[in-house]
Each structure stands twice: as structure tokens, then as C-alpha cells.
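One chain of protein is taken out of this complex; the other chains stay put.
All chains are identified by letter, namely A and B, in their written order; residue positions are counted from 1 within each chain.
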Amino acid sequence: MSKNSSNIMALVPKTSNKRETVCIFGTGDFGRALGHKLIQSGYPVVFGSRSPWPSSLIPKDAEVLSHAEAAQKAAIIIIAIQRQHYDFLASLEETLHGKVLVDISNNLKINQYPESNAKYLAQLVPSARVVKAFNTVSAWALQSGTLDASRQVFVCGDDTEAKQMVMDIVRALGLTPLDQGSLLAAREIENYPLQLFPLWKLPFFLSLGLTTFFFFYCLVRDVIYPCVYENKDYSFYLAISIPNRICPIMALVLLALVYLPGVLAAIIQLYRGTKYSRFPDWLDRWMLCRKQLGLVALAFASLHAIYTLVIPIRYYVRWTVEDRTISQALNNKTTPFDNTNGWLSDSYLALGILGFFLFVLLGITSLPSVSNNVNWREFRFVQSKLGYLTLILCTAHTLVYGGKWFLSPSSYRWYLPNAYMLSLIIPCVVLVVKFVLILPCLDKQLTQIRQGWERNPQYSELSNHIINKSAV
Amino acid sequence: MSKNSSNIMALVPKTSNKRETVCIFGTGDFGRALGHKLIQSGYPVVFGSRSPWPSSLIPKDAEVLSHAEAAQKAAIIIIAIQRQHYDFLASLEETLHGKVLVDISNNLKINQYPESNAKYLAQLVPSARVVKAFNTVSAWALQSGTLDASRQVFVCGDDTEAKQMVMDIVRALGLTPLDQGSLLAAREIENYPLQLFPLWKLPFFLSLGLTTFFFFYCLVRDVIYPCVYENKDYSFYLAISIPNRICPIMALVLLALVYLPGVLAAIIQLYRGTKYSRFPDWLDRWMLCRKQLGLVALAFASLHAIYTLVIPIRYYVRWTVEDRTISQALNNKTTPFDNTNGWLSDSYLALGILGFFLFVLLGITSLPSVSNNVNWREFRFVQSKLGYLTLILCTAHTLVYGGKWFLSPSSYRWYLPNAYMLSLIIPCVVLVVKFVLILPCLDKQLTQIRQGWERNPQYSELSNHIINKSAV
Partner (left out) sequence: MSKNSSNIMALVPKTSNKRETVCIFGTGDFGRALGHKLIQSGYPVVFGSRSPWPSSLIPKDAEVLSHAEAAQKAAIIIIAIQRQHYDFLASLEETLHGKVLVDISNNLKINQYPESNAKYLAQLVPSARVVKAFNTVSAWALQSGTLDASRQVFVCGDDTEAKQMVMDIVRALGLTPLDQGSLLAAREIENYPLQLFPLWKLPFFLSLGLTTFFFFYCLVRDVIYPCVYENKDYSFYLAISIPNRICPIMALVLLALVYLPGVLAAIIQLYRGTKYSRFPDWLDRWMLCRKQLGLVALAFASLHAIYTLVIPIRYYVRWTVEDRTISQALNNKTTPFDNTNGWLSDSYLALGILGFFLFVLLGITSLPSVSNNVNWREFRFVQSKLGYLTLILCTAHTLVYGGKWFLSPSSYRWYLPNAYMLSLIIPCVVLVVKFVLILPCLDKQLTQIRQGWERNPQYSELSNHIINKSAV
């Protein structure tokens, strides 16, 4: 639809307009794009410029005047110039008295200046009413109508009426205004477009670190050990075998780490006997990025699934099978079918398939458009009940896969256990503690605490944070 | 972005506010969370409480007064107390005269009381204007700004102006109000947060029943029969072989059941000669959960795909292949390549792959955010044309898979045909009937009927339901 909407947008209406004139300071890319869009939506637009003659780039229906003249024509002035050129606005103080100044600027670095650009503007022209808006919208998106990224426009300002006027314009342009409070919020709003997946940082670095550790662990056990002791070259394990050992480990560990903070929070609440005291900062941060942790775990699980399915196509595997078959045939010997092996092999595969299936289901329900369509009871049912079921299935998958090798001395090379054994520690701890927590006696107390009951009411005076409420 | 927005939200604006004061009765979790959020959005907030002294938990910028005093300060009063404590409100009747009372309560069970809480409140304080709202929003979500689940706020009430006032507040909080009509709707709105996937119930129980049936059917044929007659232990079939027999059957049957009601509706409309008579209730219910049926079918199809891809990794399969190869080598005998087998094997795989691919495509287009971006013509093209193509491909996949075994007596154990034969009945019926329905003579008449033509106009008097229109 983007192409059409872009065409539709291109039609300049000849309307009996009643919208208020909007003034734009600056004729750069963003100023012009916003001007175009405003004219299409029926606003008369006047540009304020140092060089007030019409340029071929400026929309035809817009006037171009000097800054002072343009400012007088409108109640709302959009400041589409860069912060370092704001100074001259101080000289227009008189003209700008009581006007709504919309700061749309962005910086090149996070926290580049001590105060936000909007605050700086408000200090320069104290008699104007400054509103921060539009800085998250791209000029290209505005112009072409292909708002692939967000339609949301964060708005903040100290003057409610001025904010309302700007939000009305935002709505008229077909965008969604989000009121973010006072001008203090401008700092966050200005940092927003510079952020690169802030909530993904912790999960990313955590999994990077763990992956590196397990990579060298497996390298030592599976490539260097046979090279040293058996003089065999297994370096090609680096391409598939070792990644396919790391991926399931990472998936299981990260999935367990999604549920660990909830269990820790429950223990803290039980110990303190109240929900009104604040959790430690690290726990808060951890809880906020659980969704991201889970999605990274899902990525590893998906890679594990593909790596596993690809096994029979590998030259190494095909060669091994053929070689074994031929040598058996030449030795005239057949192995009888082992029913236990049949059971073990099939059940760890089945457990893995079901676990992966539920995992993907969890991933799908965490898509914004899906989670928007369920109520809280449904959302928690999926994320909590189904989530634990997934954890149980994946842990069982690993346990059965390990099977009889757990105690076999041959799986300890240089006293290093097989890597999957390490991966079982956290999931098993989480599952055992969770199992203890849902014992009726503890569960009942926990429910009471979460409904507001306090073992030791004075506690609540320590903190006015209620954010921990039902977070777990 | 949730972390930022939470930070942004946490900034309390020092604004030159012009918003109206909002009063909140009750200082529980939800009352406080809503108070916080209202203050952030620039509303002065006053709490009405039995114990009117400031607690450390209550937002600092809010006043705490007695109920009567607080009520006098605001035109809108949010009742954040539980239904069983509503009684005292009757005594405030005079103070509450003409005020907008916002009922935000929920119950613990569906239809717990004879009348909705909002209706009960309206009866207690008949001179107030009661609006139902906010009950689907979680206090935790409100507080933390992480509105992972829905941003939608259902609003209903008998007074349009009061409803408008509440909807303005909802919008100011960054949520989306949905007008649900008069206070009669409160009953449905109060039940909504207690529901657990209501539209999924029918598909869930249907597939549970069918799965159970086919499980025992396959158990008898594939495990018990060989155990009795050949004395072989195939119990490990339970893990993968039998699930991988049930999944494709369920996927095919459920997919056919998605298209069966449309075919039935067309027959009913053709028979009655009008579209203005209501379908039987069971057909209406069936048609409403077609999307869910289709998604359950897709889940079974996905499981079938993974179960199938995993086949060459299974110990049982590897053993069988090696055993056969060795015995052939020992007997010095090779089987020549059978071109027909090559064709059959490749084409049923190809049909299955294409069918599954289209099936996943259908699933993706049913994601809310995707279906929001297509127009009706496109939506119906995908769901109807591509849907039938999927059904045809999947049916053909099963038919070719069956191949030459259809008539072989060895596939009838204890007179039970192979399970996949049973699964073909409904899809074949649907496809044949659909094929008949698109014959020009019938299709033309059906199109006329759906455009409003009636064979026997008196019929339409029987019913004023027009809901069946283009449902098919």
C-alpha cells in the first residue's frame, strides 16, 4: 500500500482550509519534508529562512519569509535547524513570546550536551512554550509515506496546552503521538533514535561470553584431545559439530536464565515477607530483559534444530555410516537391534521436537501484534505455564540424550565432563527450586505476599517502589 | 524501548497544568498505579481513602483526603475498590450527584454476580454517571510502561459525555479506548480478563478428541497387532512413529474442517434461496473459530514436518538401513533402481513440501499485523484461493503417499484400514463438493444470492439477521 499512499499523499488539496498556519524555521531536508506533509494535510505553511527567496526545492504552496516575518504568521513554529545554530533565536525573543516552539532536533551521540536540545531552546527563549516532538521520525519516511519503522511520535513539554496543539498536528499527519510528560523527558527522547537495541545488550554480551567459553571448552575436548592422544585431525568439527554442541547448551542455559530471576524474586519476597521493598538493581535489569534473553535462546535452539537435521547430509556422517556397514559386511557380522537404544534415541528426539515446538510457540506469542490480542491471563498462561513446560521438556531432552554416558569414564577427557553436563546445572536448579516454591505451604504464603500482605509491615516504609508487584 | 519509556514515564512533569483533577477512591495497588500514571500525564490526582493520611506508597504529588472531601474536588471519580465494599458509596449519593464514576473492578469468576459490577454501582448511586473502563489493564503494566499485552481499554457507559471524558483520559495515558456501547456491555467487559482463549476451546477439544481416537487406532494397528501376531516389540513406536502418523492426519482433517463450514453454508444458502435467514448456531460457532482451527492444523503440520525430517537420525532407521544393506551384501544381491518408486517418493515429498510451504504462508498472513496491512480482496484471495490450493496439495500428498497400498490386503490389519485412509474422507468430500459448487450454473446462482437476490422473498421476513452475508 505504500506506493499508493505515497501517490495519494502527493495530491495537494485545494481545500477550504480552517487549519492554523504552521511556521517552519529552516529549509533543510526535514523542514521541507515536514512542510510538504503539513500542506498535504491542509495546513498553510510558511518557512522562515536566512535567505527568504523561494527555492525550487521548497513546496510550491508554501511561503518563504525571513525568520521574524514568518514567526509572526503562526502560533506554532517548528525549529528545523541544528542545535549549534539556535543562538539567533534569542534575538527573536520578542516575536517568539508565547509561541509554541517545536524542537525536532537530534544529536550525533548519546548525551552529547549537558542539557537536552529542547531544554537549551527553552533557556534561550524563556518566554516561548517549548515542545519536543518528531525527532524519531525520518524525513525520508515522512516524504515517501512508507512508514516502515515506527509511526509513533514521542511528545513532551511543560505546557499542556502547547503539547496538545502539537499532538493534534501529529494526529493530522497520520502519526501516533505519545505523551511522555514534561520537558525533562526530552533527554530520553533525544537519545532514543541513537540507541541500538539497548535491551538486547545484556543478553547479547552474556551469550557472547558463554559461547566463547563453551567454544574453547569443546575445542579442547573434541579437537585438541584427540589430536594429542589419538593423533587424529578433527579440525573440520569446527564447522558443524562444535557449533551444534554449543547451540543446544546456550539455548538451555539462556532459557533457564529467563526463569531464574522470577525464582530469585520469589525467594527474596518470601524472605523479606513483603512485596513492597525494592529488588536489587541487577535483578530489576535482569527481569526487564527476560523477553530478549528468551528470544536469543530461541535463536540458538533454531540453529541447533537445523544443525541437527543436516547431520545425515554431511560427508563425514555418510562416510562413517558406509565405512561401518562395509566393515560389518566384510566381517560377516550383524549387530542385533537393541530395543533400549531404540527407545532412548526416539524419546530424546521426541522430547527435543516437542520442546522446540513449544519454544517457537512462545516466540510467536511474544510478537507485539500477537501479544496485543491476548488478555493478561492468557499472556501469563503462555509465558509462565508453557514456558516452564518448555524448560522441562528441553532439560529432559538433554538428560535422555546424555543417557548412559553420564557415569562412563570415557566421557571425562582431561577430567573435563562433557559440555552438555555443565549446561544441565542451571536448568535443574531452577526446576528444583520452582518445584519447592509451588509446594502448597510456600505457594500460599507467596500468593498472600503478592496480594499485599506483609509479615512485618514496618518494612514497607523503607521504600515507595511498588514496581515489583506482580513482576514475577 | 520499554526500559526507556519506563524511565521517561518516571519523570514527573512540573507543568503549567490545565487538565482536570481526577479523584481515585481506594489506595490499593491499582489505584496507586493509576494515580502515578495520571500524575505523569499531567492530571492533578486526589485520593479518597478511609484513612486519609499520606502513606509512603502513595505518589508524592497526590493529595489524600476522606472520600467525601476528595469527591468534591473532581468531576471524575475512579472507584479502585472491590465490589463487596461498594456499599458505603450509597451514603455519598449527594456528593456524587452528576459525577462520572469509573468502575474498574474485576471479578474472580465469570458471571460471578447476577448483574455486572458497573450496573450494581449505577444502582447504588443512581444520580451518578457510571462508566466501565480500565478493567483489562494490569497495574503492573501501567506502572512499568511495558505494555506487552494489550493497550486497548474497553469503555462502556450510558452517558455519552461521561464516556467521552473517560476516553480522553485513556488517550492521555497513551492507551487506546474502544467504545463498547451502553452499560449493558459491562458484563462482557468484566468477563473478558477472565477468559482463557475462548475461541480456541472448540478447536482444542476437537483436536484432543480426534488425537486420542487416532492414537489408540494406531496403537492397535502398529504396536498391539505385531505384538500379538508377530511377537515383535514395537513399543518404541510410541515416541516418534505413532505421533508422526497422527500429526499429518490431524493436520489434514482439521484443514478440511476449516473449509467444510463454508461449503455447508453455501449449500444451505442454495437450498433456502436466500442469504437472509440465519445459519444454525453450531455452524455460526464453527465459522467463527475457523482461523483457530487452521492454526491448530498448522501446528500439527509443523510437528509432522520436523518428525519426518528427523527420520534418518533415528537409531531404528539407521539400524534398519545398515541391516538391509549388510544382508544384501552378504547375499551378493542388489536391487535395481525402480523409476516408478523414484517418481512416487519424490512427488509425494514435493507435494508435501509445497503444501506445508503454503500452509505456513497462510499462517503468517493470519498474524494480526500482517492482515491489517492487506485489503479485503487480498485477504480473501489468500485465505480462500491459497487455502484451497493448500488443501488440494495436502490431500494429493496423502494420496500419493498411500500410492499402491490402497488396495493391498496387507494394509488391513484386523479389518482396520491404514489410519491415513480415514483422514482422506473429509478432505475429499470438501474438495468434491467445492468442485460441484464452482460449476458455472451453481456458482452464478450463489453469487446472486449473496448479492441479495432471493428465490422466495417471503423467507426474509423470518429473520432480521444479515450477519451471514459474505461470511462464506
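Assume contacts are C-beta pairs under 8 Å (C-beta built on N, C-alpha and C of every residue); 3 or more make two chains touch, one makes a residue touch a chain.
Model, not experiment: these values are computed from the prediction.
> Return the single residue from B:57, B:199 or B:224 that touches the missing chain.
B:199
> Sort through B:271, B:337 or B:415 and give me the one touching the missing partner chain.
Per the contact definition at the top, the residue touching the missing chain is B:337.
> In the whole complex, not just what's shown, which of A:75, A:240 or A:399 touches the removed chain?
Answer from the full complex: A:240 touches the omitted chain.
> Need a quick check: the contact residues on chain B for the chain that isn't drawn.
Per the touch rule, chain B residues meeting the hidden chain are 1, 154, 156-161, 178-185, 188-189, 191-192, 195, 198-199, 276, 288, 291, 305, 308-309, 311-312, 321, 324-326, 328-329, 332, 334-335, 337-339, 341-347, 349-350, 353, 356-357, 360-361, 366-379, 381, 452, 460-461, 463-464, 466-467, 469-471.
> Touching the hidden chain in the full complex, which residues of chain A are there? Just list them.
1-5, 7-9, 11-19, 28-29, 32-33, 40-42, 56-58, 136, 138-141, 143-144, 146, 148-152, 172, 174, 192-197, 233, 235-236, 239-241, 243, 299, 302-303, 306-307, 309-310, 312-316, 318-319, 322-323, 325-327, 329-330, 367-370, 372-373, 375
Just so we're on the same page, only the chains that are shown with their structure count from here on.
> Averaged over CA atoms, how far is the centre of chain A from the centre of chain B? Could you give it in whole Å?
Each chain's C-alpha centroid was found; their separation is 25 Å.
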